[in-house]
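This report concerns only the one structure given below.
Of the protein chains in this complex, all but one are displayed in their positions.
Now for subunit A:
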Amino acid sequence: MAQPVEITIPATGRKISVPTGLFINNEFVPSVDSKDTIETVNPATEEVICSVVGGSPTDIDVAVAAARKAFNTTWGKNVTGFERSRLMNKLADLMERDAEMLAELETLNNGKPVRVARDFDIGDSIQCIRYYAGWADKITGQTIEVDNKTKVAFTRHEPIGVCGQIIPWNYPINMWSWKIAPALAVGCTIVMKPSEVTPLTALKLSELFVEAGFPPGVLNTIPSLGSVGGAALAAHLDVDKVAFTGSTLTGRKIMEAAAKSNLKKVSLELGGKSPHIIFESADLEQAANWAGLGILYNTGQDCTAGSRLFVQDTIFDKFTALLAEKARALKIGDGFGDVSGGPVVSKTQYDRVWSYIESGKSEGAKILTGGEKRPGKGFYIDPTIFTDVKPHMKIVREEIFGPVLAVAKFSTEDEAITLANNTSYGLGAGLHSNDANQCMRVSSALEAGTVWVNQYNMLNNNVPFGGKKQSGIGRELGSYGLEEYTSIKAVHWNFGEKLDWPF
């Protein structure tokens, strides 16, 4: 176990050597005390790709110790921002060099179309790493005027320390990049637990990490079940901070474990049930494109999926007909083919999404398009649009995480806002309108961490992203992302005050 496995990409014939061990101290090693393995599956064919080592809580201990050692000796305050920047840029160069190969591996394990993986997932990831490489030598504190005769006061923005990072399966490489980049830029060391569903690209990227020249222990990668490795990280007494992206349910557990153990800092990017509002003045053709993207991109497996669509009554029939046409026009199939979307990632997700579709039907919503299972292999779900939905329905309240849209009607702006905000989530929101004042009013009123106006789903590495309400705590991306990995120390340096006694 822990030896690399050679995988062949059926569509291209490319052979990829994939490490299967746990990545600790720049080496791939077997588990210290467990024989568990994790099987990875190709969601387009339902066939097993390979198995990798499943890390145990003891392996997490070893990884944390390695990260701590690196933080105290070769990383943290022992390395200049300039050097961190240099290494990160090198990593980005290597990802660029290997983009095609990484894209094919991502598609094999996750199912998304290979050109999307290459141009968007990986393209954005490379830019994200370069973006944060640019911040590494620009971490500044403040000097604060107190009393010029006696004291200087200043803040230092220090790296928090050893960070546990737990990432999901919907954008494996992109989520990996969002996590490691700000942490490395600031000087933290990392124990990364990739999703047990999609660990392969994280392991392959660990090879590039070594090639880029990072010291051992700066990044450690431990594929493991969430309930095993993830839980161990959240509860670990020597982890200073945990960052988690995934379901709200698991996010709660992480935060509880953090509180119970050592009050480690917590940032969470959780679920969403994001509202997407179409006002009558909108450019309907464009709005339909964006609304389609909002629920169908990545086969709906997106935390910001615009899964509740609210259409103004005056344009309802016209718009929904347009949208249904667009949904039907999308080609969903094997990610190595010429398609816009692939299968959902696993049997578990497939069953889960279908159970929501069944619940929609049984709770009385009407199907506008989709809702029928495909025969044959592969976890394919065709775009499914429900109308005549009511706020109490499961398909309206709960995050489905698939290409399933609930569409409702509204008449006034206030009604739209009330409907939109009627959720415990607050991750994304979108609105389409040609009335500038309306755009401002509505974007101000929507309770979401990201509001798109006349757009949806498009993120930029320098613009912060995160949730309000139960969609999360903290922000990723932008300069804000650095704050999650920074610990402020205030220094009060007396050079002129003598203390009298008794005081």
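To be clear about the criterion, a residue touches a chain if its C-beta (ideal position, glycine included) is under 8 Å from a C-beta of that chain, and two chains touch if they have at least 3 such contacts; residues count from 1.
As a convention for this text, contacts and distances are computed from a predicted model.
Participant: Could you tell me which of "AP-4 complex subunit epsilon-1 isoform X1", "CTU1 protein", "BHLH domain-containing protein" or "Aldehyde dehydrogenase" is the UniProt name of the chain missing from the displayed complex?
Facilitator: Cross-referencing UniProt, the chain left out corresponds to "Aldehyde dehydrogenase".
Participant: Of the residues listed, A:Ser56, A:Ser85 or A:Ser267, which one is in contact with the missing chain?
Facilitator: A:Ser85
Participant: Going by the contact rule already stated, which one of A:Met440, A:Met458 or A:Val491 would touch the omitted chain in the full complex?
Facilitator: A:Met440
Participant: Using the document's definition of touch, tell me which of A:Lys138, A:Lys347 or A:Arg374 contacts the absent chain.
Facilitator: Only one of A:Lys138, A:Lys347 or A:Arg374 touches the chain omitted from view, namely A:Lys138.
Participant: Of the residues listed, A:Ser51, A:Ser247, A:Gln455 or A:Ser479, which one is in contact with the missing chain?
Facilitator: Considering the complete complex, A:Ser479 is the one touching the chain left out.
Participant: By the contact definition given up top, give the residues of subunit A that touch the hidden chain.
Facilitator: Touch set of subunit A with respect to the missing chain: 81-82, 85-86, 89, 127, 130-131, 133-138, 140, 148, 152, 437, 440-441, 444, 461-462, 479, 493, 495-496.
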